[in-house]
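Worksheet for the structure shown next.
With one protein chain removed, the remaining protein chains of the complex are shown where they sit.
Then we have chain A:
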Amino acid sequence: MLQNVIIGQYYPAESPLHKMDSRSKLIAAFVYLFIVFLANNWLTYGILTVFTVFTITASKVPMRFLYKGLKPILILVVFTMLLHIFLTKEGDLLYKAGWLEIYEGGVKQGIFIAMRLLLLVMMTSLLTLTTTPIDITDGLEHLLGPLKKWKLPVHEFALMMSISLRFIPTLLQETEKIMKAQMARGADFTTGSLKERAKAFVPLLVPLFVSSFKRAEELALAMEARGYRGGEGRTRLRALEWNKRDSIAIVLLALLTIFLILLRS
């Protein structure tokens, strides 16, 4: 029922990408977010695509799996692409039918924007697909560590994040369970007008809220019972380890950035 959500879903496999330190992956994904915007011609987009495909292959996450996560945003991608194709009036006129005019520049722009969106989403989902949520938050806590000097509650922030990530599957399971229980009592979540459907969710949301509050209270109690006192002086069971492959990845990314800057028009 809710099996197609891959945001925040980990794909277990043995690959160099899985073995990388979460800090290097976070830095890489963050840098990638920016350098995608450097590309502005066929060559630079080509390089970026080759790099991304290479990374996906190295991660051993099957394309089929990644595609399932892309599906929901595909409409958005196609929509923005069409907007650009029809509305940009640059370069040679390619086609004209009545008020509809398609220019060469528009087609180019449309394809570029679509590629940009796809590359961005693929790379960021690759981060969560190859890194467990716990590792991501650990990495974030480390990277944001310096901000503690300015009294930013970095540890608490990371804890909040790992708790919410931890409970996404639980919440999904719970949702499915309650949905089934209400469906067994004749509830219908899939047909009817928009208003009817919105109303149909009340029997689902109320129990979910009730159990979430209950669970939060129990979790807080369990943490206190085990003497949790925040991040001060806390050691880790699994320390993060920066290896050679992490340095190599960062160097590769730096090279990519340099190429993009040199080759963009």
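Here is the rule we use: contacts are C-beta pairs under 8 Å (C-beta built on N, C-alpha and C of every residue); 3 or more make two chains touch, one makes a residue touch a chain; residues count from 1.
Just so it is clear, contacts and distances are computed from a predicted model.
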Among "Putative aldehyde dehydrogenase DhaS", "NADH-quinone oxidoreductase subunit M", "Energy-coupling factor transporter ATP-binding protein EcfA2" or "Heme exporter protein D", go ahead and choose the protein name stored in UniProt for the chain not displayed. "Energy-coupling factor transporter ATP-binding protein EcfA2"
If I consider the whole complex, including the chain that's not displayed, which of A:75, A:97, A:184 or A:239 touches that chain? A:184
Contact with the hidden chain only, please: which chain A residues? 3, 11-13, 65, 177-178, 180-188, 202-204, 206-207, 210-211
